[in-house]
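The complex appears here minus one protein chain, its other protein chains still in place.
The chains carry the letters A and B, assigned in the order they are written, with residues numbered from 1 in each.
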Amino acid sequence: MNIVRLSSIRKYYRSSAAQALDGVDLELDSGEIHAVVGENGAGKSTLARILCGFERPDSGSLYVKGERADFSSHRDAERAGIGFVPQYSMLAPGLTAAENVALGHEPRRLGPFTDRRRASYEFSLLADRYGFAVDPDAVVASLSAAERREVEILRALARGGSALVLDEPTSILGEKETASLFALVRRLRDSGAGIVYISHRAGEIADLADRVTVLRSGAVERAFAAADVDECELAGLIVSGAACADPDRTEGGRTAGLRGGAAPGEPALVIRGVSQRARGSGSLLRVDLTVRSGEIVSVIALGGNGLETLEDVAAGIVSPDEGDVLVKGRPLARWPGRELRSRVMAYLPTDRENRGLSPKASVAMNAVAGRLFDYSFSEFAAGARPLADAAGMLGGFGVANWKGRRVDTLSGGNRQRVVASRELSGGAEVVVAANPAQGLDRGARSRLFSRLAAMRDSGSAVLLLSSDPDDAAELADRSFALYRGRLIPVERGESFEAAFSKALTGARQ
Amino acid sequence: MSAVGSLVAGSLAFMAPLAPAAIGGLATEYVGALNIALEGLILVGAFSYAAAGSIAGPIVGFAAALLSSAIVAAGADLFSRKAKADPFVVGLGVNMLAPAAASILSQAVFDTKGVAVVAGLQSAMALPGLRYSDVASFAVAAAIIAAIAATPFGTRSRAAGMSRDSLAMAGVDYGRVRGAAYFVSGLACGATGAALAASVGAWVPNMSAGRGWIALVAVYLGGKRLGGTVAAVAMFSLLLSAAAAAQAVVELPAELLLSIPYFTAALVVIVGARGSARRSARRRAP
Partner (left out) sequence: MRPGFRTRFHIETIHDAGGTKAAVRLVAALASAATLAALAAAFLSSEPSSALRAFFLAPFGTEAAFLSTLELAAPLAVCALGVIVSFRAGHYSLGGEGQAYAGSFAAALAAPVLYEALGPASVPLSILIGASAGALVAAPSAIGKRLAGADVLLTSILVSQGVIFAVDWAIGGPFRDRSSNLVAMEALPRGALLPRLAPPSTLTAASIVALAACLAAAFYFDRTRSGAAHDLYGRNQRFAELQGFDVARLSWAPIIAAGVLHGAAGAMMALGARGTAIRGMSGGIGWSAIGAALVAGSRPQALPFAAVLFAWLDSGSRQASILSDLPPDAGQAIKAVVILAVSARPAIAALRRRR
């Protein structure tokens, strides 16, 4: 039976000047798992947001059980039985699990007051029904990533139930948690619910989906039954032009970034016995790591295992509770700020908006900010040289049409290129690159990676921190996994990816 | 009465007008908005009490104070949301407009732009040192505490301040929650203003005398939490009361004594910031 149908949905975003959806049709039947796949920016998330009532389409119509519907908020979608599990946490971190689930629908007592006990009780009942064991009165900020995901799912099921939209639900989950999520999704499907499953992971979809819709540039490229294609074909459909996933794929085709010749030189970035306490499971426990000149060392971790903390420590944002960080033999804190930042260390932060960019300043200013004081007073006042430098740097990373624009008018990918053009143009001796390829399309990603490889070849020490094992496979000379704050070396061998996924999820080698 | 006893009674009298404004500041702080217009809103309340009270008596005056402040606060917030104006700037505008508008209206209502004494508006003593208007003011503060601590409005406000996404997931409109918080904050400042005007039975230009700012400081010093804010209010009241009591003992001019609580509060803000900087340094160094 048809639960929801979307017809010719269009959505244009003025802020990014992008036609996110351009006439999309989608159907969801009860008792099916309908996968929506596509590259970054294909329009998957916009589609989910419209389906769940967070945004209204510019045109097109939405039918619930055959009736025309118009959602003005998520509440309307919930009334129609549609629940949503977002990609990134949409919980209030300071409220308890039960308060989050009850938010907007709080049970009351004595007139206007919240009945907290009943909210907790109802949460426990719900959790029991789906086999979760989250403490209803635990504050969300104190929960692990997997537990938070469970709270999000319970919130979606509390009032939805006949249809569930999951947006990249496994991106922050380990293997075990992913398996139990899949079991739950299948159980829901078998009990008659319709599931929209948004992902770009071919393996998951081949495993789970009944039907697949492929989006590209805001339009449906293909829709088909999952049984009609195999995992290999699917991967090709998700990422256009991707090589078919070969089960015994070797390093051969994918290691364009690997070093050919010279051996690495002196240690340039040394993290020695570093421990750092952080919230949740983000602490570091006696981490030792040396990056020498002329090599790329990668550290890969899934969310909540201390990667953010390691980034803070390596980039000198935070000085650790214990241990030292040495750059060219000198403790990080003892470097004069201007010399360290403008010449010695390049840093591509995960949080680009807050660390890598000044979004309301011009693109040109963002590009030259790091070398501001290299100009003389009169050079800067005249402005020609900084502007020419900006043109050179931005051109090198393919940022076009930047003149007279503010950074916040650029798309996400272009913003990252602005960061890269500032940080990587100077030939820094130490590079800390945190999730550098996130949000980049394939072309930009490979350009960035070859720049990092070129810097390595000319003697830079590169520390690559990422939550995507593919980054390590493609670029790194040595790799580590970070699991619960400890570094685990991963040997590059025939089963590189298998070794990785074991290390990342804490499985015994 | 002993010296300590009279100090405590004195601080209750200072606390009555301060507590609601601070709790009101906390209400908007919960939704993540800094209401810098507290000072102006208190003036709106005080003037409304005197103006409406001169026509219809103190009880109507009190109600008018609550309502007019609340309407101004919610109206300013609505303006800032609909016109996409910076709430900080709008707050400054309200702070500038309130005394000027009160002065213009005072000319029309009381026929003076100075002090306007209204017969029968000075509230009687309910207890030694505590007027009926002070009791009403405490009652408003208590009601707002109950609302932000134990009703869905409070939970939603806190959620709005922490993550707007969580509100969107709950199908609750952020703007409405914020508007309601501003309304509540206006009610609170109205109570403060009414209590001030009722304690002297008159409208005095600029009678808020920085209480709105002290209230804001109390919210900050209290760590933007309920218990902390109440404690900070109590501390400031004790301070103000001590400064007033000192006037009788020490041979210092009134104005110089009046300045002491402000300097002390500034010092406390700095020392408090240092303390919290140290605490967080243990987790993340600078």
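Basically, a contact is a pair of C-beta atoms (placed from the backbone, for glycine too) under 8 Å apart; a residue touches a chain by one contact, two chains touch by 3 or more.
Remember, it's a predicted structure, so these values are computed and weren't measured experimentally.
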> If the hidden chain were put back, which of B:I59, B:A146, B:A246 or B:V271 would touch it?
Replying inline: B:V271
> Which is it among B:V89, B:M125 or B:V250 that touches the chain not included here?
Replying inline: B:V89
> For the chain left off this view, which of B:Y132, B:Y174 or B:Y262 is in contact with it?
Replying inline: B:Y262
> So that we can see where the missing chain sits, which residues of chain B does it touch?
Replying inline: 36, 79-80, 83-86, 88-90, 92-97, 99-101, 103-104, 107, 113, 210, 213-214, 216-217, 220, 253, 255-256, 258-263, 265-267, 269-274, 277
> Since one chain has been left out of the picture, which residues of chain A touch it in the full complex?
Replying inline: 315, 317, 337-342, 347, 349, 354-362, 364-365, 369-370, 372-373, 375, 377, 380-384, 386-387, 403-404, 406
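Basically, only the chains that are shown with their structure count from here on.
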> Which integer distance in Å separates the CA centroid of chain A from that of chain B?
Replying inline: 44
> For the complex, which residues does chain B have touching chain A?
Replying inline: 146-147, 150-152, 154-156, 158-159, 162-163, 165-173, 282-286
> Tell me, which parts of chain A touch chain B in their complex?
Replying inline: 53-54, 73-76, 78, 84, 86, 89-95, 99-100, 103-106, 108, 112-114, 155, 277-279, 312, 318-320
